[in-house]
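Have a look at the structure below, then the notes.
A single protein chain has been removed from this complex, and every other one stays in its place.
Take a look at chain A:
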């Protein structure tokens, strides 16, 4: 089969750019810690409130770990617990979340924190919050009639900022 040389050039260009894109995305994803749920941490979704750490949702300062804070979130139709979280800017935070009923999403809008919460499984994400601001945590997996009303607020505050 004869392929015109210009078509060969275009196929090489197209395939080459695709490969380069995939390599860049793959390497940067591994470097930044992006990962699918490893599905190893399971939980009885009907008894989430009885098991640690979900028996005490919210922000927890930790010592002796690679991160500074842990944020434990529990999702249910149609709310997150807690409804508001305040964290100092520059903190390394481990987000731990699960759901008590159906599949929910947990996305901190405007950031790369984006997880699916599946009943029976715990999702985690470790990241450094290096930009101050108020971020909305939204559900991005349709979960029912109240899906659009399901949100929480993450405030990354600069503790050195004295302005009002």
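Operating definition for what follows: a contact is a pair of C-beta atoms (placed from the backbone, for glycine too) under 8 Å apart; a residue touches a chain by one contact, two chains touch by 3 or more; residues count from 1.
The definition used in the following text is that contacts and distances are computed from a predicted model.
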The chain not rendered here carries, per UniProt and among "Cytochrome c oxidase subunit 2A", "Extracellular solute-binding protein", "Spore maturation protein SpmB" or "Sugar ABC transporter permease", the name "Cytochrome c oxidase subunit 2A"
In the complete assembly, which of A:26, A:110 or A:144 touches the absent chain?
-> A:110
Where chain A meets the left-out chain, the residues are 4, 6, 9-10, 13-14, 17, 21, 24-25, 28, 110-113, 127-131
